[in-house]
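Pasting a structure below so you can have a look.
Shown here: the complex without one of its protein chains, the others still in place.
Moving on, here comes chain A:
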Amino acid sequence: MAHPSQLGFQDAASPVMEELLHFHDHTLMIVFLISTLVLYIIVAMVSTKLTNKYVLDSQEIEIVWTVLPAVILILIALPSLRILYLMDEINDPHLTIKAMGHQWYWSYEYTDYEDLGFDSYMIPTQDLSPGQFRLLETDHRMVVPMESPIRVLVSAEDVLHSWAVPALGIKMDAVPGRLNQTAFITSRPGVYYGQCSEICGANHSFMPIVVEAVPLEHFENWSSLMLEES
């Protein structure tokens, strides 16, 4: 999960997020080299003794500073498009969950087999137990089986929201009257936190998302328990 003064991404918990991390490293190296070149050119320009100010054209440098940026953009675009299409692959999900945004909480519906639905409210700061995270914990988590493809259908009941879990590399807008689909596979068991990512009113910052990935038998036990409680 996120830690204070963090600048980079969280550790990846899904294959797509791993690919995004690697793409980010690739692009950052290109940006670093461009920055180094620009810095060097600035120093060279400031320290030059050349004073010819009447050069009107130069074919060679024009070709260089047209072709080089085009090559750089292609080097960035190809891996980017690869990941874009990877994210859209049809992956035959084992489970479909509906995540509905409300003001100001999320509700989850597991309706593949039984009719299971519950609300997920943020735990207020004064009710937190020691070790829990402020503004991130919820009373009910979205529990999913690990290493299984999961489809999430995101929508909203009132205004725009956005269902985002950075560790899984997911962000999907929740639009009233529209069903948006996203999918993920968790590579390892764990608890992954996210927050609403579309301004939705006074408590927009206080409707977090918690995804808990557990082994299949634990998921079955949890869903039986939740059905009994409801």
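Simple rule for what comes next: contacts are C-beta pairs under 8 Å (C-beta built on N, C-alpha and C of every residue); 3 or more make two chains touch, one makes a residue touch a chain; residues count from 1.
Note that contacts and distances are computed from a predicted model.
Going by its UniProt record, the hidden chain of the complex is named "Cytochrome c oxidase assembly protein COX20, mitochondrial" among "Cytoplasmic tRNA 2-thiolation protein 2", "Phospholipid-transporting ATPase", "AP complex subunit sigma" or "Cytochrome c oxidase assembly protein COX20, mitochondrial".
Looking at A:V31, A:I63, A:A77 or A:L179, the residue that reaches the missing chain in the full complex is A:V31. Contact with the omitted chain, checked across A:H22, A:R134 or A:R178, is made by A:H22.
For chain A, the residues touching the chain absent from view are 3, 6, 8, 22, 25-26, 28-29, 31-33, 35-37, 39-40, 44.
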